[in-house]
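Removed: one protein chain of the complex. Kept in place: all other protein chains.
So, chain A:
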Amino acid sequence: MSRLEPVFSACRAESRAALIGYLPAGYPTVEGSKDVLRTMVSSGCDLVEVGLPFSDPVMDGVTIQRAAEQALRGGFRVRDLFGVVESVAAAGGRAVVMTYWNPVLAYGVDRFARDLAAAGGLGVITPDLVPDEGAEWIAATDAHDLDRIFLVAPSSTEERIALTARSSRGFLYATSVMGVTGARDVVSSAAPALVKRVREHTDMPIGVGLGVRNGAQAAELAAFADGVIVGSAFVSAVQDDTVAALTEELASGVRQAAAAV
């Protein structure tokens, strides 16, 4: 049973997509990230992704790279992650973690899953772990009842989409473009085609991310996806002190699609 199922079924009941907002833990500081995440939750994020800052974030564009560097320079430690997740849960929010694989390995695969579950985390997104290499991770997330969210991309073959869907729980993360994270002006035309392909393999909710930065783009994605994932735009909003306004705009965006339908 998926821990995230209630999030998506509640949104489905409102005929809308979920708004999923990302922020690196420790950005701008550990306490500051707790404040920002609470604002994201209270302003309309259905789910937050708490990022684990990593020294070598190969899937991230410059906005998230810099935020991770700032967090690490500020002394962020992996153990701080669990406190950040706990604070989201305490504020009535729901959190998953997004992390590169090496910090999980270093912390201990089972220990990471155990401590995250204890902190109230519901699942983990692993952008550089594919199910083929995930046996130990699958066992750990099963043991500690965490959802595990693997990614599919426009380049994924049908076989790989099927494998990834079989191996995931909670939702599937569809990267809408071939590229790294970062806000873009237009939503990729590859996204609807990818979501359509994925739906032939699974009934699981599909979250679409990479490049979303405003309400109109959120509405566009919400027309065909179950979750709209926004990352770099939140990092920029922290710098501009516009997190609440951005969240509200995006939350309204994911509801517009329903109105249009």
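Quick notes on this structure:
As a working rule, a contact is a pair of C-beta atoms (placed from the backbone, for glycine too) under 8 Å apart; a residue touches a chain by one contact, two chains touch by 3 or more; residues count from 1.
Note that contacts and distances are computed from a predicted model.
Not every chain of the complex appears here, and the one that does not is recorded in UniProt as "Tryptophan synthase beta chain", selected from "Tryptophan synthase beta chain", "Nickel ABC transporter permease", "Acyl carrier protein" or "FAD:protein FMN transferase".
Only one residue in the set A:S15, A:S155, A:S189 or A:Q239 touches the chain that does not appear here, and it is A:S155.
Across A:G32, A:G83 or A:P103, the residue that sits in touch with the chain not pictured is A:P103. Checked against the full complex, the candidates A:A143, A:M178 or A:A245 give a single residue touching the omitted chain, namely A:M178. Residue positions on chain A in contact with the hidden chain: 54-59, 61-62, 65, 69, 72, 77-78, 101-107, 127-130, 132-133, 150-157, 160, 164, 175, 177-180, in rising order.
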